[in-house]
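A single protein chain has been removed from this complex, and every other one stays in its place.
Chains here go by letter, A and B, matching the order in which they are written, and residues are numbered from 1 within each.
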Amino acid sequence: MLSILVWAPILGAILIGCLPQTLVAQRGRQISLIIASLLLAYSLYLASQFDLMNPGLQFSESLPWIDSLGLTYQLGVDGLSLPLVVINSLLTWLAILSSDPRINRPRLYYVLLLVLGSAVAGAFLSQNLLLFFLFYEVELIPLYLIIAIWGGARRGYAATKFLIYTAVSGVLILSAFFGLSLLSGFSSFDYGVLQSHTLPLTTQLILLSTLLVGFGIKIPIVPLHTWLPDAHVEAPTPASVLLAGVLLKLGTYGLLRFGLGLFPEAWKACSSVLAAIAVLSVLYGSFAAIAQTDMKKIVAYSSVGHMGYILLAAAAGTSLSLLGAIAQMISHGLISALLFLGVGVVYAKTGTRDINVLRGLLSPERGLPVIGSLMIVGAMASAGIPGMMGFIAEFIVYRSSFEVFPIQTLLCMIGTGLTAVYFLIMINRVFFGRLPDHLANLPPVRWMDRIPAVIVTMLIIFFGIQPSWMMRWSEKTAVMIATERLGRELTPLVAVEPDRVAMDLPLSQPPVALKAPFVPAASLPASLPVLRLNDLKNDVQSD
Amino acid sequence: MNQLLYQTSWWVPVYGLAGAVLTLPWSIGLVRRTGPRPAAYINILMTVLALIHTGFVLWAVWDHPPERLLIPWLSLPGFDLWLTFVTSRTSVGAAFVITALSLLAQVFALGYLEKDWALARFYALMGFFEGAMTGIALSDSLFLSYALLEMLTLSTYLLVGFWYAQPLVVSAARDAFLTKRVGDLLLLMGVVTLSTIAGSLDFTHLDLWAATVQLSPTVAGFLGIALLAGPTGKCAQFPLNLWLDEAMEGPNPASILRNSVVVACGAYVLIRLEPILALSPLALNVLMILGGMTAIGASLVAIAQIDIKRALSHSTSAYLGLVFLAVGTQQEEIALMLLLTHGIAKALLFMSVGSVILTTSTQDLTEMGGLGSRMPATITAYMVGAAASIGLLPLGCFWAMLEWAQGVWATMPWLIGILLLVNGLTGFNLVRMFGLVFGGQPKPKTRRAPEVIWLMALPMVTLTIVTLLLPLMLYQWRGLPDWSQVNPLTIGLLLGSGLVGCGAGVFFYLNPKVEKPVSLVGKSIRETLAYDFCIDRLYKISVVLGVVQGARFTAWFDRYVVDGFVNLVGVASIFSGESLKYTISGQSRNYLLTLFVGVILALMMLGWFYWSWYF
Partner (left out) sequence: MLTATPPTHPLAPIIDRLEQGGALLPESAENVVEVVGILKSYGTVLDAYQINLTYIAEHQFLVLFPFFKYFNGEVTLSKLLKHWWHDRINYEFSEYCMKAMFWHGAHALDAYLDSEEYRQRATAAIQAKLKSNPFMGGLNRLFPEFLLEQVRVLCYYSALGQFWNVMSRMFLILSDRYDRGEIKTIADVVDHIRNGLVEAAADPITYKVVIQGQAYEIIPQSAGLTFLMDTAVPYVEAVFFRSFPFFGTVSYNAQAHQISEEQADFNYGALFADPLPIGGAGIPPTLLMQDMLHFIPPYLDEIYLKGLRGRDDMRVKICLSFQKSMFCVTTAAIQGLAPFPLTTTDPEQRQQNRAYLENWMDRFVTSRLLSVQ
């Protein structure tokens, strides 16, 4: 029952809305936390029931709604959306957990957070274009209000900018959807039906460009990104966590699901443009981040850069690169959540995010040593240090995109180096050095402030060490998209038996890009003895 | 039994990492009533376990051919990543040396840092350090080695930044990280390229692949240089050498490891990559040029240092330059031997220097003197370490240098010139330091100098004995060069250069008649050398300038062009730019929202009517 993910939070929101104000003021956080925990548990249960071998939609639901409009209530989940649905549940839970217990107007706040979670889940699950659009639009109202009501000093400006940008994005997406529905001649907005359209390439290209701009605003890609730093800077921490963690993913998800999924020929035709935009986003975001002095802006521009990797991998469009794109979505979701949680605590305790004012926060007695350490983990994960999930996701992205776009990939890799630069600047300024006297009397940090960040950190490290747990959900779906939609062949570079890897088999077809003369090694001479862990069992048994 | 040992060889890095994780209760402040020492003991215990385990594996593999151990890690459509380990005499031997030195350094640190309350964090980082290094030693996969090199970069950053409240430490940690990161980034590019064109990242496969593949010179050249960049950063070779100098701000026990085995890890990976570098003469030439420049330049710079740690650290760069040259002339065996002999001698020198620093509370060579008679363990360690570093007495480096010279004699005899120069200059430098620290009359800061406590003296004496026994062990393991094959001229030259260097050192620095400070060259030359040929200025006008200006320009462009344009022309202009720039009243905000919801509804209605009309 996927509907539970959509409607349970709405019911919860209604419940909170009906409770008396005094009760909500005292218990609102706990109640919404319980709802969010149940949702998280339910999405994990769904994941456990998910059939890893099935590339298509699972748990599908369908109800007719407004037939004349082609709007049906169709939900379904596949390997592309499942991880995002789970991340959404997780981050909604963390957002509530990290909310200020004494927040103003708690009833409205928690109602909005729950509605937001519901709408995002709905958008990831929708299998009808119009339904997707509805959820896509519904999602931005609670976020707008959260920024506009609980935001920082310039919240009005930021919220309005956010609203206008996203509204434009919505209008463009809607018009592309209408265009497709009309021109293809299907009287439907059913995703499955529309996939079989036979539009000419030019039309596809026009529709895809419209979608690209529409979702490009959401991702955001340069130069459509300027709403993001402003929105982040003014948004309260939980909203920033959700914004960076899942809402931006709506853009890349939409691009993969609807851009690539509906217009594969056009996608292939303009993939090099997409890759170029990705390079621009990565380098632009990274360079801009270096010059920032507000910690939130650094993380926000870092998001612009890191979302570029997803676009690059999506443009490459091989099975592996699509998998890399999904992995990067998950990894960026968690890493940016960690960084925003950290910045949130720093801001809550010190009242500033200016890296020229902050200093020495690692100070063990009067600083924020644990938060500082977690921020270092987050920064290093973002900079692609192995052992954390950012590394493997980025490595897969690079490795797979390199086959298709070698130069663009190499340029994007510079972004990783620049990530190290700006985060190191931030860490060194904010956390190293002597704690200045004006920061010597900070309020105490409680474990409640740290727990959300600790949880995310543990996940980041866990998936960094055991990445197959993050990738296995999407494997089949990625392969299906690449082979069936994009017509790419799945040619394993490495044969199944890696000990003989490819030494007696042809290593791979010569990569298209490098055009290097390539002679596969004939065979593995005097082959080295190889052990595998499984052998151990046999040995023990035979002895 | 042997099988079991091979199959568990991947535990060796795990011990260090587990030790690091176990320190968490102390390092994050969960335990506050009692002190952090249990964390140190746990790590030392884990290192002991690792050492025993490595010892057993070493014993098991000694007379056996190398075996590979594959651990499946990540299997994706069309792409498999296996963590491959190899247990050969070399790899396990390297892991053993690393673990042993790590153990000594950790015991040393118990004394050196006995008054440091952040002991748990230090040991966590040492465990991490050790785990990553033993992993590199045992790894048979470029992917795994790359990953571990990056983890070394991180732990170097955190170890150099251990005293994070000290301003110079902050910039040193940053520079160490970023410099290494430049190298790592290029290496990553090489790894990705190689993974794509070779299909596998296991060194074993890469060797076979390299033996048969034919790449265009451009691709091979770029690939080779990219792969070379990582080790260049790790081994502190020109132009990525300055971080090692700055990294001396870190605690001395970490410096012991950094100057002996950490830099060696970079070279170790380089040695494994040599077959691929050899695909491109260009890459090999670059390798030799960098190595040669660093060997000579760093030897000169070392002599101009007045800081006791820096005088040694530059000489580390110089020796790694010799290793680079050995790899460039494709003599991996000799490169490994030089890494071993240099590593042990340098670790010993750094221990000795550490006890000098702790006793005198200064690192300034000009403020020292007359320590010799009161610090027997320290002076012995220094003398043995120094003797084992140069080609003069038949200790470790003499044999390595001799083989080095033998190796290049036939192919590129002029390279011997570099070796002799490095040997002579290092000899001079080490004797200079000896004279300034141990010789002469006590100065105010060295007037009261008792020998260090046993926790520092014990590892120092142990390593002294090991250093003295090293030639015997080498003889046992692989045999030293046969006298009949040794060219007497090489020996003569080697001994001659060592003698001249040390002799000059004795003349200037152990001779009470020569006025101190000794001024051998003009002030400008001395200053240039003391400040490392002003390489930092080179950084400033190249990479740093590029990044800073790029960032400034992008930020400016973002603020005034992109955002300005959007605010001006975009939808925002409808609502007048001014009103948007500042907070708008609640009323107009609600108005906006209503408007927005209205637009959506209108759009949908429109679509619906359109639809009904259409059909």
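What we mean here is this: contacts are C-beta pairs under 8 Å (C-beta built on N, C-alpha and C of every residue); 3 or more make two chains touch, one makes a residue touch a chain.
Keep in mind that what you see is a predicted model, and the values were worked out from it rather than measured.
A.B. asks: List the shown chains that the missing chain touches in the full complex.
C.D. replies: A, B
A.B. asks: Which candidate, B:448, B:478, B:516 or B:537, sits in contact with the chain we can't see?
C.D. replies: Looking across B:448, B:478, B:516 or B:537, the contact with the absent chain belongs to B:448.
A.B. asks: Which residue from A:33, A:193, A:442 or A:461 sits in contact with the chain not drawn here?
C.D. replies: Residue touching the absent chain, from the options given: A:442.
A.B. asks: Taking the full complex into account, what residues of chain B touch the chain not shown?
C.D. replies: 32-38, 41, 114-118, 121-122, 162-169, 248-249, 251, 305-308, 310, 357, 361-367, 373-376, 444-445, 447-451, 453-454, 458, 530-531
A.B. asks: List every residue of chain A that touches the chain not included in the displayed model.
C.D. replies: On the chain A side, contact with the omitted chain comes from 362-366, 434-435, 437, 440-445.
Keep in mind that, in the parts below, only the chains that are shown with their structure count from here on.
A.B. asks: I'd like to verify one number: the distance from the centre of chain A to the centre of chain B, where each centre is the average of its C-alpha atoms, in whole angstrom.
C.D. replies: Centres of chain A and chain B (C-alpha means) sit 35 Å apart.
A.B. asks: Quick one: in the complex, what on chain A touches chain B?
C.D. replies: 66, 68-70, 137, 141, 144-145, 148, 153-157, 159-161, 163-164, 167-168, 170-171, 174, 178, 182, 187, 222-223, 225-226, 284, 287-292, 318-320, 323, 360, 362-364, 369-370, 373, 376, 380, 383-387, 391-392, 395-396, 398-400, 402-403, 406, 409-410, 413-414, 416-418, 420-421, 424-425, 428, 431-435, 467-468, 471, 475, 478-479, 490-494, 496, 498-499, 501-503, 507-508, 511, 514, 516-522, 524-525, 528-533, 535-536, 539
A.B. asks: For chain B, which residues count as touching chain A in their complex?
C.D. replies: That would be residues 3-4, 6-7, 28-29, 65-71, 73-80, 82, 118, 146-148, 150-151, 153-154, 158, 161, 164-165, 167, 169-171, 173-174, 177-178, 181-182, 185, 188-189, 192-193, 195-200, 202, 204-205, 208-209, 211-216, 219, 547-548, 550-555, 558, 562-563, 566, 570-572, 575, 580-584, 589, 592-593, 596-597, 599-600, 603-604, 607-608, 610-612, 614-615 of chain B.
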